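Right, I'll just put the structure down here and ask away after.
Yeah, one chain of the complex is gone here, protein chain that is, but the others are all in their spots.
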Amino acid sequence: MRLGRHELILEPRPALPAVYAVLGAVAAILLALVLASVLFLSADAPIFAAYRTVFSYAFFNPHGILATAHRSIYLLLCTYAFLVPLRAGLWNIGLPGQVYAGALAAFAVPFALRATGSAPALPAGVLVALMVAAAAAAGAAVGGFAGALRARLQVNEILVTMMLNSILVWLVAYMIKEGGPFMGATAEGESFTLPQPLYAPLLRGVPFTALLALGAAVFLDVLFAKTALGYRIRALGENPAAARYGGIIPVALSLFVFLLGGAFAGLAGYHYFAAVPGVYKIPGNYGYYGDLGFYGIISALIARGSSLAAVPIAVLFAGLSLGARFAQGALRLPFGVDYALLGLLMMTFIASHVLYQFRLTWRRVAAEAPAVQAEISRE
Amino acid sequence: MWELLARSLEASTVFLFAALGELVDQRAGVLNVGLEGLMLFGGTAAFITAQAMGSYPLGFLAGMMLGALLGLAHGFFSITLRGDQVVSGMGLWILSFGLTTYLGGPYTGPLGLGRIPGFLGLSPFFPLGVVLVALTWFLLFRTSLGLAIRSAGENPAAAEASGISVVAIRYLCVICGGTLAGLAGATYTLSYNPVWTYNFLMGWGFVSLALVFFSMWNPWILLAGASLFGVMWQLSLSPELVLPGVLSRYVWRTVPFAITIPILVIISTSWFRTRWGLAKPEALGRPYVKG
Partner (left out) sequence: MTGPTDRAGTEPILAARGVSKRFPGVVALDRVDFDVQAGEVHAVLGQNGAGKTTLMNILFGLVQPDAGALYLRGVRVHFRSPHDAIARGIGMVHQTRRLVPAHTVLENIVLGHPRIRGVLNLRAARAEVEALCRRYGFAVDLGARVWQLSEGERQWVEILKALYGGARILILDEPTSVLTPPEVKTLLAGLQELVRDQGVTVLLVTHKLPIVMAASHRVTVFRSGKVVARLQTEEATEEALVQHMIGRDVAFRTVERSAGTGHPLLHVEHLSAFNDRGLLALRGVSFALRAGEVLGVAGVSGNGQEELAQVLAGLRPASAGRVHLDGRDVTHLSPLERWRMGVGYIPAERTEVASIAAFSLVENTALTYHFDPVYTPRGLLDDVRLSRLTQHILATYNVVAPHHYVRARHLSGGNLQKLILGRVLSRRPRFLIAHLPTQGLDVEATAFVRAKLLEARAEGAAVLLISEDLDEILSLSDRVAPIYEGRFVAVLPREQADAETVGSMMAGSRPQETRLR
């Protein structure tokens, strides 16, 4: 864009040290929070009270802290569900569907083994382990389906996973509504409640899935940083042509990342519906939790694929979304503050990403090529 | 029966508008996977404006403008910044999904305006859709601008060497595509189902994206595909008309989505690709670097 003698140019930035990426991420989060003040203002809510409510509930209130912990585990697992394929350059948008699949599979275990009463036939520990395994397997199967299609036939994984999302949403509805197999005896539009023996073991009020999630964090970090397999996945994600040159085969890896990612999503499904105290069922508003999974996408993007960095980010987002929901109720804000925050975070993240890579410079137009004085002479 | 057909065509129109916009986009070489986001935002803006101002025309205008704006943003990221088009599209979708849920929240519920008059029980949008299809076909295949668009999507270097500004063409198409996506969203919230609820599209944008692939980038085939899909969708809502009592209605709701998967698989096989693969704009999704 020219203005007189100067022009405004958008040009690629020379590489910045990695610390700027972290700063950029922090800035993005802060900016999104600042922009959220617009939301509060538009609802005539006092800004500082609003922020204080959000944070104090999420991180300082005894109920709130527990809720934040539960949700963090959920978000962390969702983050990993997206992160693993992302490292290979693939988009697992289907993680909500895989979450639902995991939840269905988890509930299918007691259902199939007729353990829905208060005296289950098998030891509780075995049943819980089966539920976890089933959830992971179901998530992996759904993810793997999309991954296989992508690996063998180059079918666009975004489209397939979105279709699977829609299919699974309705399948869950079928299972828990209008006389579906999982429907609770007393509740309409909800699944049956898990009997007491099948509750997940708790450590200070937090289900053991926390260990699974944190274990996953360490596992993934080691996988990507230290193993040959992780190296190959990263190479594939960065430069598929170079990966081929180096003898790396995309087909098997594409399938693998979707299986692993799907498994994480399935575990997330088990966690939220079968392990969180006070829930222990698939509620009527299960769609909300599928949407919440999208926070996992943002976390993975902001963490730039680092599974350890995802932990604090997931905790933060868990707290923010809970606090926002609480503030929404307490301050009578319109519905969807947490959704709006999601949207704002996406926006600021993209902006920070662009700024990390480009800069605006204002400079003088390069002088015209000097006119050589010699005229076209003849001899 | 006629009512079912009329409703189906109304549904098809929404798919049609969005897919048509995306088709023009893709013919120029730009891939927008965040189509759903543009539709959501356009539809929400249209709904809010129409209800607040009590005017349908203003509502549609707002929807289209917002769609154009988001299309421009996508274009900026993909064309000028040469970013990954999938990242940009996904970003726009999540952004729209989040923001529209909040912004539209207070307006949840019925629109409250009188229904848009149609004739013979058919809303006026389907004929509009057909006209747009014809216009698009004419533009793409019978005008020099259309030739330029198609060339920009097949081989931008060839287009540039012929004196065409690939950047300008792509921006034009991405804005048009965005406008049509906004129109699609507006049609949904103002005509097809004038009740606002969060995430009202429930995946329609992605279906439209799939339809573009199915149509092999031909507007007339797209019309046929969108119409077919609209019928399928409507049937899935009221399966008792065709197969009463068989399976829960929730299972029927999954059918339209389930059908797209095998179709996607078929068009991805090498058999199909060798026979019809030439239809795909060769430079689709690849950032264009001049020189």
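In this document, chain identifiers A and B correspond to the written order of the chains, with residue numbering beginning at 1 in each.
Keep in mind that, in the parts below, contacts are C-beta pairs under 8 Å (C-beta built on N, C-alpha and C of every residue); 3 or more make two chains touch, one makes a residue touch a chain.
No experiment lies behind these values; they were computed from the predicted model shown.
When you scan A:Tyr20, A:Tyr231, A:Phe335 or A:Phe358 for touch with the missing chain, the hit is A:Tyr231. Set against the missing chain, the residues B:Leu81, B:Ala157, B:Leu228 or B:Leu284 yield one that touches it, B:Ala157. In the full complex, subunit B makes contact with the omitted chain through residues 142-148, 150-151, 154-155, 157-165, 278, 282, 291. For subunit A, the residues touching the absent chain in the complete assembly are 15, 226-229, 231-232, 234-235, 238-239, 241-249, 369-372, 374, 376-379.
The rule is simple: only the chains that are shown with their structure count from here on.
Chain geometry summary: the mean Cα position of subunit A and that of subunit B are 26 Å apart. Those residues of subunit A whose C-beta lies close enough to touch subunit B in the complex are 10, 39, 91, 93, 149, 153-156, 158-160, 162-167, 169-171, 173-174, 177-178, 180, 291, 294, 297-298, 334-337, 339-347, 349-350, 354, 357-358.
The part of subunit B that touches subunit A in the complex is made up of residues 33, 77, 80-81, 83, 86-88, 90-91, 94-106, 108, 198-199, 202-203, 206-207, 209-210, 213, 248, 250-251, 253-254, 257-258, 260-261, 264-265, 268-269.
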